[in-house]
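Supplied in structure tokens, the structure appears directly below.
The complex is shown incomplete by one protein chain, all other protein chains being positioned as in the whole.
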Amino acid sequence: MEINGVEIEDTFAEAFGIQVSRILVTAATKKLAKIAATEATGYGTSVIGCPAEAGIDCYVPPEETPDGRPGYMIMICNMSKKKLDHELLERVGMCLLTAATTAAFDALDDADEKLNVGFKLKFFGDGFEKELNIDGRTVYSVPIMSGDFLVEGEFGIKSGIAGGNFFIMGDSQSSALIAAEAAVDAIGAVEGAITPFPGGVVASGSKVGSNKYKFLDASTNEKMCVTLKDEVEESDIPADVNGVYEIVIDGVSEEAVKEAMKVGIEAATKVPGVLKISAGNFGGNLGTCNIKLHEIF
Amino acid sequence: MEINGVEIEDTFAEAFGIQVSRILVTAATKKLAKIAATEATGYGTSVIGCPAEAGIDCYVPPEETPDGRPGYMIMICNMSKKKLDHELLERVGMCLLTAATTAAFDALDDADEKLNVGFKLKFFGDGFEKELNIDGRTVYSVPIMSGDFLVEGEFGIKSGIAGGNFFIMGDSQSSALIAAEAAVDAIGAVEGAITPFPGGVVASGSKVGSNKYKFLDASTNEKMCVTLKDEVEESDIPADVNGVYEIVIDGVSEEAVKEAMKVGIEAATKVPGVLKISAGNFGGNLGTCNIKLHEIF
Amino acid sequence: MEINGVEIEDTFAEAFGIQVSRILVTAATKKLAKIAATEATGYGTSVIGCPAEAGIDCYVPPEETPDGRPGYMIMICNMSKKKLDHELLERVGMCLLTAATTAAFDALDDADEKLNVGFKLKFFGDGFEKELNIDGRTVYSVPIMSGDFLVEGEFGIKSGIAGGNFFIMGDSQSSALIAAEAAVDAIGAVEGAITPFPGGVVASGSKVGSNKYKFLDASTNEKMCVTLKDEVEESDIPADVNGVYEIVIDGVSEEAVKEAMKVGIEAATKVPGVLKISAGNFGGNLGTCNIKLHEIF
Partner (left out) sequence: MEINGVEIEDTFAEAFGIQVSRILVTAATKKLAKIAATEATGYGTSVIGCPAEAGIDCYVPPEETPDGRPGYMIMICNMSKKKLDHELLERVGMCLLTAATTAAFDALDDADEKLNVGFKLKFFGDGFEKELNIDGRTVYSVPIMSGDFLVEGEFGIKSGIAGGNFFIMGDSQSSALIAAEAAVDAIGAVEGAITPFPGGVVASGSKVGSNKYKFLDASTNEKMCVTLKDEVEESDIPADVNGVYEIVIDGVSEEAVKEAMKVGIEAATKVPGVLKISAGNFGGNLGTCNIKLHEIF
């Protein structure tokens, strides 16, 4: 199969279940909302080592937000509900409440469950907090130094999908990188999907365990390393490929992840020098769902 | 005392000791280095709720870095050496190693001690890693999917200062906010100092404990809340002040923090509508050092 | 009349006819498209002194562009068709053709007329250019150093509206400024409307002629200057107003300009410290249309 003249390998991305939250962060200006959203979703590439997987989903103009101010949708995810609850409390409390002019609203459709994050945070107001009703939402107004921080009482969570992915193989490292940026740009238009790695792009891949160091749970996937393609046996890097980047996607649903993979691959294959698209899996028995590349188009 | 016609209150900032690291993140382009530095320093406003205090210190042009590529200095801090060791391992491993084209070098002068973060990360190479010498530094080259990640073997840490601070009081919320942005811009030129809150600006202030909710360790400092100035007794907000933001500074030394406070206050007081500068303390007996506002000029 | 508790003066904006073009600039990545769009629309605040009025209308994700790459809609305007033709030729030729990976497509609905800008630019190819058909458009592929520049043969122009406007009056300069930024953020979501001044915000206002210097065509409107409110007779600045910024809007139609004014005012009035919204006119007899503030809500 080819998209824009680029080979799409007949393989699949193996994705996993994850608990997902989606929060709308508004502020006086778009720039202020971006600053808060960026802080709250940092240090959030993968739960392998980060306390959450997190990212900015999309921008929402003032006319479409509950408080008529510009905002960004962010998603914060963790396999464990308990850990997600902790992360929401701290990321909202330490990175949004402390940010200039912000407010935080629940933005998850079809929640499985609600966590009372805002209800807990309201106590920071020490009795000066107030309960408001905005657009049918229960929202707390907490007096802080610079004004009042508004936070919705409950944030929804639901079972979503982590680890949707595809590999972009290019004739040079730079071709693969610019194609990865184009893919991230395209995924930016898909609601309910984030690319949690730095700039949305993953530079490294890992395998379970290690051949040499038995104390490691994971190590570099040498068969996918471009600088080792002539050194290791059975490298998965084609001879003419000199750069590989991966896009990893977390989404509110399998549909959102599939749509993100589709538009991401379509955009990536527009960049000259992209030679092949593949995807990562562990054989298909570990994950929640296997997304076949050929079936998303 | 007045600076640029603005009253500087005769008070002091009470600052605390903290373990500080300083890392130079380089990448193929300035933009790519910024992306990685931002991810690695996110979710790092205050150790009260975040796993570290972290921020971008300054930009370094290609001619001045060990590998001749553009870079950003970042600082990652924690009260505990053990926690800082963990944070360095995860923030470098999950947010820099995974980022496109990055490398990470130690950039702390006068370290008290070295943590072997890069030495530990090299094992990810599963035997394909190599030891290099760059500019007299021991650096490991770890093959990853897109190329090789370079990481210095050891990162220095030292006793630094957290919680340097000052308050900007303005005739409106917006005056105080733009002045706070100006202060952060000025502090950006001070090497060895970061402003870890979102965009460098703090919108909320807290007091120890709570008057109403006994289960709380901290709650809003109602005497410093502009929207409560007519409601609480003994408010610290002058009658004509309608906006307050705080700048919090972490630095490699007391000198760096003082210099940051000095240039930050000078810049803030240039903005029309700024009426007063103050600072936060807990009486002076809790912190490592008390920085008197009147003595830094 | 009040919006969000802020007085909307019972006055009108006097707007003028202008010839408008609208071009979609695509590139390999969103960032590259933004760079080109910014260069091509610079030095374009007002035809009083600039060779055009120009600005970025909105972002278009890859899935919605003719070539499947991210893009920005830009608008370039001039009172004179001949001057607009010149500006299109030079701004496309010098700022888009020369920019990395860009392409330029006509994006004006309901054009009154077509200018053969791309047809003229194709000759730069010196015989190596090719005519393509993309999505039913006649597009020329011009070989340049780094690849091929694609440019649509004809760009539509139509009679649009320049000088839609409103004033934001705040209790401080900063309040008015942050409100102006919020207004620009909101107008960013209105298709077919730009705010051509720097950052979308106008810091100065003028009156026709001069009282003191007879050789001037225009001079500062002293009645609208906040720093002169106690100095000039009959100042239009209310006593409690210390900051005024204007938003000026150019649009493809009166409807687009009205919608932009509406959402801009709604967003501006959300910012604390905004006291009044007004608009600028010359008595109502000079312009093409008078847009009454009270009639757009």
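Which chain is which? They are A, B and C, in the order written, and residues in each are numbered from 1.
Convention: a residue touches a chain if its C-beta (ideal position, glycine included) is under 8 Å from a C-beta of that chain, and two chains touch if they have at least 3 such contacts.
Only a predicted model underlies this, so the values are computations on that prediction, with no experimental measurement involved.
Peer 1: Who touches the missing chain here, C:68, C:118, C:243 or C:273?
Peer 2: Answer from the full complex: C:243 touches the omitted chain.
Peer 1: Which one touches the absent chain: B:186, B:225 or B:277?
Peer 2: Going through B:186, B:225 or B:277 one by one, B:186 is the residue touching the chain not shown.
Peer 1: I'm checking contacts with the chain that's been left out. Which of A:108, A:144 or A:178 qualifies?
Peer 2: A:178
Peer 1: Of the residues C:2, C:231 or C:295, I need the one that contacts the missing chain.
Peer 2: Checking each option in C:2, C:231 or C:295, the one touching the absent chain turns out to be C:231.
Peer 1: Would you write out the residues of chain A that touch the absent chain, in ascending order?
Peer 2: 31, 170-175, 177-179, 242, 271-273
Peer 1: Take the complete complex as the reference. Which residues in chain C touch the chain that isn't displayed?
Peer 2: 28, 32, 35-36, 38-46, 48-51, 89-91, 93-95, 97-102, 123-128, 142-149, 167, 173-174, 176-177, 180, 197-199, 201-206, 210-213, 216, 218-222, 224-228, 231-232, 243-246
Peer 1: Can you name the residues of chain B that touch the chain not displayed here?
Peer 2: Residues touching the hidden chain, for chain B, are 4, 28-31, 61-64, 67-70, 147, 178, 181-182, 185-186, 188-189, 263, 266-267, 270-272.
The rule is short, and it goes like this: only the chains that are shown with their structure count from here on.
Peer 1: Quick check for you: after a Cα superposition of chain A on chain B, what is the rotation angle, between 0 and 180°, in steps of 5?
Peer 2: 180
Peer 1: Given that chain B and chain C are copies and touch, would you call their interface same or different according to whether over half of its residue numbers are shared?
Peer 2: Because over half of the interface numbers appear in both copies, chain C and chain B meet with the same residues.
Peer 1: In whole angstrom, what separates the CA-based centres of chain A and chain C?
Peer 2: A distance of 34 Å separates the two centres.
Peer 1: Rounded to the nearest whole Å, what is the centre-to-centre distance of chain A and chain B, using the mean of the C-alpha atoms as each centre?
Peer 2: The answer is 25 Å.
Peer 1: On a C-alpha centroid basis, what's the spacing between chain B and chain C, in Å?
Peer 2: 38
Peer 1: Which chain A residues reach two or more other chains?
Peer 2: In chain A, residues 28, 147 touch at least two other chains, as defined above.
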